[in-house]
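Note that one protein chain of the assembly has been removed; the remaining protein chains are unaltered in position.
Up next, chain A:
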Amino acid sequence: MIKYSEDHEWVSVDGDTATIGITDYAQNALGDIVFVELPEVGATFAKGDEVSVVESVKAASEVYAAVSGEVTEINEALEGEPALVNSAPTTDGWFFKVKLSDAGELDDLMGEDAYKSFIEGL
């Protein structure tokens, strides 16, 4: 199951773990990504907390947590190759995985069709 936030993150849920990244729309808007600051494994955060920063050539953009949880894994490939976020935002360009602390929060996120309509309206 993949869900989307209004801040253009995708949340791919597998049991009580979710993989999180930014959408194609987001990477396109940000432009060439040169650095991604990821949280540390073991860090916990609540929905809405600043959890990551994406730096394009031009500017830094904060990424706010779409769900609450504990970081279980980060995509270390982004350290050497941040451009993966541009070339493969929803696959190799994933950011981190979390153990969900409140699966109910997923209900607040959009499904694929709803997100599509959302970005068409922007």
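Here is the rule we go by: a residue touches a chain if its C-beta (ideal position, glycine included) is under 8 Å from a C-beta of that chain, and two chains touch if they have at least 3 such contacts; residues count from 1.
Just so we're on the same page, contacts and distances are computed from a predicted model.
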item: Chain not displayed: protein name in its UniProt record ("phosphoenolpyruvate--glycerone phosphotransferase", "aminomethyltransferase", "Tripartite tricarboxylate transporter permease" or "Chaperone protein HscC"); value: "aminomethyltransferase"
item: Touch criterion as defined above, residue of A:Ser5, A:Ser56 or A:Asn75 at the omitted chain; value: A:Ser56
item: Chain A, residues in touch with the chain not shown (by the definition above); value: 31-32, 34-35, 37, 53, 55-60, 79, 82
